[in-house]
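Sharing a structure, written as structure tokens. Questions coming.
Only a single protein chain was left out; the remaining protein chains are all shown in position.
In order of appearance the chains are A and B, and numbering begins at 1 in each one.
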Amino acid sequence: MSIRRVVAGLPLIMAGLLALPLSTHAGDAPQVAKGKGDACVEPTDVIRKNHMDLLKHQRDDTLRRGIRTKKHSLNECLECHVQPDESGKVARIDSPKHFCSTCHTYAAVKLDCFECHSDLPKSMNKSAYKHKLTPDNKHHASMQSAPVSRQMLDAIANGEAK
Amino acid sequence: MSINNQADQSRRKFLGNSAAVVAGVTIAPGILLHTPAQARSLDQAASSKQRWGILIDTNQCDSGCDKCVTACQTENGWGKNETKSNSEQQAQWIRKVELKDPNTGHQQSLPVMCQHCENPPCVDVCPTGASMKRDDGIVLVDKHICIGCRYCMMACPYKARSFIHEELKGQATVAPRGKGTVESCTMCVQRVDAGGSPACVEACPGKNGKAMVFGDLNDANSEIAKRLKQYGGKQIRADLGLNPSVRYQGI
Partner (left out) sequence: MKKPILREVNESMGFYALLGVFGALILVALGAVYFMEHNGHHVTGMNNQIVWGMPHVFALFLIVAASGALNVASIASVFGRYQYKPLAPLSTVLAAALLLGGLMVLVLDLGRPDRLIVAMTYYNFKSIFAWNIILYNGFLAILVVYLWTQLDPTMVKYGKIAGFAAFIWRLVLTTGTGSIFGFLVARQGYDAAIMAPMFIIMSFAFGLAVFMLVMFAAYKWTNRPLGDGIVRRLKNLLGVFVGAVLYFSLVFHLTNLYATEHHGVEAFILRDGGIFTNLYWWGHFVIGGLLPLFLLYCRKTRDSRTLIGLASLLIILGGIAQLYVIIVGGQAYPLDMFPGMEVSSSFADGVVNNYSPSLAETLLGLGGFAVAMLLVTVVARALRMLPESLADDVVDPHHSKADA
């Protein structure tokens, strides 16, 4: 083979590699359980199409800038969308019944979010509360009363956001 | 910006302030003393007006006490879900270090965690920018773009960082953690952002009074700034010029 042919072929190979991720496209969404409440934080077609961008934006805002609005918070998605079924069981992320797995299993989109993030909303995540409350651990007393102010702040923030 | 909007802003500021007062009332009085933090409203970014710091008085720190460590574990959910890693592989966000002066036999005990440097070497070396410093001085790992190269761990003079060596289950909601990324003390950002103080500081009983004080180093009226002004506070490895936000008295 001559070197010229190799050099000419390189751009083709690069283009092929670049095109690879584009070729795996998601199909139509399957039937998904409705969330708590009347409506999602965005119109359904918007959230369906753009939730990844919203989450990504929120993630950077929260982590890098300390902005903690609730509207696009991952934990808040779970609060509405992860609920016990009729038998009282909650689907975990490895089951296709978990809200975030429904479409993704179907569309073969692999999420790594829940390698780190709890797949349960905070109100159901007991893992952080394994210990007994003792007078020494009074920081919990404070954290439990904190939501009074948190809720107020949330209300303000959400009022602002809308 | 319209006038309307400005009015809005000031209204929110006002409400924000009163909300912080309400928070102060609901929190136990002892804690209010040590939480000079004023809650930002949720949509406000952390700002360089503040610089959060912790002052540790080693004279008050009991060598048998590790309440700061356990409080951090409960808050951030580390210390029990790494079952396959050996003890040298398990993460430690905060640890108690025992010092002994070989000349005098004098012994001291102190907690060491991320020192939240003003000039953090971990941030300088990180290839992707995952290691970063928030405007209010808190040094964090953005685990979303951490590739697990561990260069930050090589660069940190305080051994403050840990790598996750296995898949984890049962993480705390407030502190997502996962395999293959690096992590360290976050100064409990989730609590600081809500106007609280870090779990370790809150849990510290001290000998005759708290060994740890949290607050805004930029606020001359904060307890931490006053104490630092009056008694001074040492940096670990001051020679490196990193200007950490965690200061020690008595070392």
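Here are a few things to note about the model shown:
Just so we're on the same page, a residue touches a chain if its C-beta (ideal position, glycine included) is under 8 Å from a C-beta of that chain, and two chains touch if they have at least 3 such contacts.
Since the model is a prediction, treat every value here as computed from it, not as a measurement.
Only one of the listed residues, B:135, B:166 or B:219, touches the absent chain: B:166.
Screening B:139, B:217 or B:236 against the full complex identifies B:236 as the residue touching the chain left out. Take chain B: the residues that touch the chain left off the picture are 82, 84-92, 95-103, 112, 121, 123-130, 145-151, 153-159, 161-167, 179-182, 236-237, 240, 251.
Just so it is clear, only the chains that are shown with their structure count from here on.
Each chain gets a centre from the mean of its Cα atoms; for chain A and chain B, those two points are 26 Å apart.
Residue ranges on chain A touching chain B, taken from their complex, read 59-61, 63-70, 75, 112, 115-118, 120-122, 125, 127-131, 136-139, 141-143, 145-146, 148-150, 152-154, 156-157, 160-161. Of all the residues in chain B, the ones that touch chain A in their complex are 8, 12, 15-16, 19-20, 22-23, 26-28, 31, 39-46, 67, 70-71, 74-75, 77, 80-81, 132, 134-136, 140, 142-144, 167-168, 170-174, 176-179, 181, 189, 191, 193-196, 199, 202-203, 205.
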